[in-house]
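Below is one structure, written out as structure tokens, with a few remarks after it.
Removed: one protein chain of the complex. Kept in place: all other protein chains.
Read from first to last, the chains carry the letters A, B and C; within each, the first residue is number 1.
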Amino acid sequence: MGAPGKNDYATEHVKQEVPPATPEEQAELDTMYKRMDDLHLKPLWTQIGGLMPNHPEPRAVAHKWDWAELLKLAQRSGELVPVGRGGERRAIGLANPGLDGNTYISPTLWAAIQYLAPGENAPEHRHSQNAFRFVIEGEGVWTVVNGDPVPMRRGDFLLTPGWNYHGHHNIATEPMAWLDGLDIPFAYQMDTGFFEYGTEKLTDESTPDLSRSERLWAHPGLRPVSFPGKTSYSPIGRYAWEHTDAALNDQLALEEAGYPGTVAPGHAAIRFSNPTTGGDVMTTIRAEFHRLRPGASTTPIHEVGNRCFQVFEGSATINVGDKTFEANHGDVINVPSWQKWNIVAGSDGVDLFCFSDTPIFEALNLARTFTPEGI
Amino acid sequence: MGAPGKNDYATEHVKQEVPPATPEEQAELDTMYKRMDDLHLKPLWTQIGGLMPNHPEPRAVAHKWDWAELLKLAQRSGELVPVGRGGERRAIGLANPGLDGNTYISPTLWAAIQYLAPGENAPEHRHSQNAFRFVIEGEGVWTVVNGDPVPMRRGDFLLTPGWNYHGHHNIATEPMAWLDGLDIPFAYQMDTGFFEYGTEKLTDESTPDLSRSERLWAHPGLRPVSFPGKTSYSPIGRYAWEHTDAALNDQLALEEAGYPGTVAPGHAAIRFSNPTTGGDVMTTIRAEFHRLRPGASTTPIHEVGNRCFQVFEGSATINVGDKTFEANHGDVINVPSWQKWNIVAGSDGVDLFCFSDTPIFEALNLARTFTPEGI
Amino acid sequence: MGAPGKNDYATEHVKQEVPPATPEEQAELDTMYKRMDDLHLKPLWTQIGGLMPNHPEPRAVAHKWDWAELLKLAQRSGELVPVGRGGERRAIGLANPGLDGNTYISPTLWAAIQYLAPGENAPEHRHSQNAFRFVIEGEGVWTVVNGDPVPMRRGDFLLTPGWNYHGHHNIATEPMAWLDGLDIPFAYQMDTGFFEYGTEKLTDESTPDLSRSERLWAHPGLRPVSFPGKTSYSPIGRYAWEHTDAALNDQLALEEAGYPGTVAPGHAAIRFSNPTTGGDVMTTIRAEFHRLRPGASTTPIHEVGNRCFQVFEGSATINVGDKTFEANHGDVINVPSWQKWNIVAGSDGVDLFCFSDTPIFEALNLARTFTPEGI
Partner (left out) sequence: MGAPGKNDYATEHVKQEVPPATPEEQAELDTMYKRMDDLHLKPLWTQIGGLMPNHPEPRAVAHKWDWAELLKLAQRSGELVPVGRGGERRAIGLANPGLDGNTYISPTLWAAIQYLAPGENAPEHRHSQNAFRFVIEGEGVWTVVNGDPVPMRRGDFLLTPGWNYHGHHNIATEPMAWLDGLDIPFAYQMDTGFFEYGTEKLTDESTPDLSRSERLWAHPGLRPVSFPGKTSYSPIGRYAWEHTDAALNDQLALEEAGYPGTVAPGHAAIRFSNPTTGGDVMTTIRAEFHRLRPGASTTPIHEVGNRCFQVFEGSATINVGDKTFEANHGDVINVPSWQKWNIVAGSDGVDLFCFSDTPIFEALNLARTFTPEGI
């Protein structure tokens, strides 16, 4: 494997040698191409290299968004912009610099910081787009998903799958900010999006310690007999931090005792899953949590699809293609399709939340990986 | 629905009226039937009613095995019979009175009480038959499954899926008894059984608080990234009682608060499931735990397949076909295929462990239920 | 691999040496065993070797039923026994000599010769048992499946999946005989059987050249848009001989031209499949057709499950375990579970219809094969 992002095992395009066109020939060609244009037609032979590259050559670029800056702007918007019907959410989206100014962190995924001041409500709505939230810090907000109030606390991963009504309210005395992830760009580009308003006021303003979805479904390996069958998204509304943390600790403890469990030496990772299928939490988005021991590093890999990381605790060096990012608490970094990436944990180790669009490509048999240094 | 076990919506067989055979005809028939016998042939017309009944007419009968008696005999066998290679296990099987003296609690399932005295070892072996254990009381035994020591404590449900090496040892000062369930009759009748010896001594004599399988897999909705994909049986070796108990309590609390969750009023139930698929823990055996509030009762139902119950706590009246059983701690009751059953909890409510062969029939599209009183 | 049926890679049972019981001990043991008997209990340690053998040791034996004899008896029964309501079918079942006089060709499968005289009707009924017919010779009968008249001609394979009403009538001037296969023993032993009468007279007495099911579904790789989704059994009622024959010829022609397609040199085979899933035609029965060039032979194999062959054309030597059968037109031979088998074609080659219960074991992850000589 040579330069980052280059696919060494595919032959390069070699254009056939063709003698240059004479002026007469060129005139005839020009006429033909003009006619094609008029009829909304385009020849393949002039564009195949761009449209069908040897390997994915994403326009999206790897980028780091600084959490401190995000938070500052979110706070500022909290002072200047009300949250309510129409704008719906005080969310600030991360716009990949390579994607023409669209609020796409990747061609498929939307990521945003959402901010809610004390006492504020985000009204209920629903849409076909799948959504999750990850809580980097703070607490005091409940998100109400189809009438089920779900607490949001530090380290929690929360689901709002497509077509579920949802709204939020902050009952604390402090503002709260968190990461929102959705498949908005995929829905927009693929023309699958539907959106409907719900109630202005939340349907349930209670603030229980656990959501009802957790009480039914968040018991390990147990499912309620009253809800048999498979669902396309996970029925668990909240994956509480205490379980994620314990699972990662257990993997590292097993490794220390000489047993399998980690992904690679010093690299523990869990995938949030749908207990009715064992598959991903939603059809378009995969979510994971990774923990690296101090100094540990992940295996460099190329993958079809887009990953995003948010550092939860500690620090890391994240290499993506030919870029290197130093990442700390809250920073968000994306990996475009097929760019080689790996993570090297800092001296205190690192905890990272991670989400990707891999389920789309696995469902369509388009997923592919390459580990140039072997596994 | 009339008499128990009768299928009212199927027309009864009505034999066509045929004039009696003359002596000459009968002689010719006899010659023909004799010739058939010689050639290992049998006419359908003389046996169709028995072979193809209007609805399942199991030879297995509903029966209750008394736990106090079982335990007494297990203790006695502990005094008289050593456990070791050859006999393999000090297990006493429950033999359905309708099944010709075979140790089948149903045509598919084996159930036994297993007993291990302090300091005793049951040597390692493996077989294609799927097995589980349910711990009605006591503790101090570890079962070692493919090298992973799994503690056995009151209320725990434990798996030993087909082809996993396993042995047990009792490190406590008290003997311990538990319920073993396997698909031995199915394997025997279907000719699918394989058996191999393992080590005489257990491969790991440590006695950890949690099995390694739990540390990897028993975190709600989380799976290790290092083990992707689906497996035909659950990777969780032990479903600890604390989780089962909490899940049932949560269902009843949700019901009390006016939310769905229970199977029927006052009837909470969880199914032990495979976190890689959401399906049953093993391909041939389903396992559940049911909790009924005092006086609550389950919906009467006919089901294709065989269920068995063991009372864990409290007491219940269990109706099966035209039989009625009063069941207390540890008692085992079976329900033959298509016999109507329901449970009425005693004055303290009842906790029941339950296992069945339903996954076999669901996999083959042969499952069927009928609730004569509606749902 | 040594003696036929022996599983060399499993350790043999070695009973632990136990000193003989003293008379006093024996008396105590006897008392205990008597008490167990009274309580419908049986110790595992006295029976494990029989119940849990090292590899399947089927009670069913390999056997050959001679077609000429079958046909003679069927004709005789045609003279002596009317067909009609009650007896339902003039079918003579093949009873495996090892299975206690039951009409089971294997623990799962029923096979019979069915015989219908000119002008006779077999009245309509339905049952949960899955059924097929294979036409070894003759024509003139239509089987009416859920109101769809399906012609039966030489070489045709026909389906009557569970719960489909069906009856037959013979409109020809000649009697007709064919092979019936069902999962009656499985349904009987597993208590899954339901049976209902339909009309006395056939619901559609027309005699079209093709069934409606074929007109909708028997077009290669094409399915009607009006019937999307998957069904548990194939919607094709008749797999006409001309297609089977052509597919086998094509495989042999491809082999001759140097391309893959056959199972082994000189051994072509097709599986009848469900076009909505690509899987087996029914959940419990697999059906295939095999063609061997003169002198060709199949790879010796042990398989979990039961196969049956019927010779269609030509002749073969069929080795099963330590038995050898010479088989000709119409002869039926069964292979019990895990007995090594292979087929050697006679000098004119051989065409064989084949059915098995493999889908049951594949669905439950119990299928297993072993080719002692490699593949």
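Before moving on, here are some points about what is shown:
In the analysis below, contacts are C-beta pairs under 8 Å (C-beta built on N, C-alpha and C of every residue); 3 or more make two chains touch, one makes a residue touch a chain.
Model, not experiment: these values are computed from the prediction.
The chain not displayed here makes contact, within the full complex, with A, C. In the complete assembly, the contact with the undisplayed chain comes from A:A91, out of A:A91, A:L202, A:V281 or A:A296. Listed residues C:P23, C:G50 or C:G278: the one in touch with the omitted chain is C:G278. The hidden chain makes contact, of the residues C:N54, C:T244 or C:N319, with C:T244. Touching the chain that is not shown, out of C:A21, C:L80, C:L216 or C:I301: C:L216 (per the contact rule at the top). Counting the whole complex, the residues of chain C in touch with the unshown chain are 212, 214-226, 228, 230, 234, 236, 239, 243-244, 246-247, 250-251, 253-254, 259-263, 269-278, 281, 288, 290.
Residues of chain A that touch the chain left out of view are 7, 10-11, 13-16, 18, 25, 28-29, 32, 35-36, 39-48, 51-58, 60, 63, 65-66, 69-70, 73, 76-77, 80-97, 101, 103, 107-108, 112, 127-129, 162, 184, 187-197, 232-233, 283-284, 304-306, 336-338, 359-361, 363-366, 368.
Throughout what follows, only the chains that are shown with their structure count from here on.
Chain-to-chain contact here is organised linearly: an open path runs through the chains from one end to the other.
Each chain's centre was taken as the mean of its CA atoms, and the one lying most distant from chain C is A.
With centres defined as mean CA coordinates, chain C is found 52 Å away from chain A. Centroid to centroid, with C-alpha atoms defining each point, chain A and chain B lie 43 Å apart.
Each chain gets one centre point, the mean of its Cα atoms, and the points for chain B and chain C are 29 Å apart.
Within chain C, contacts with two or more other chains are made by no residue at all.
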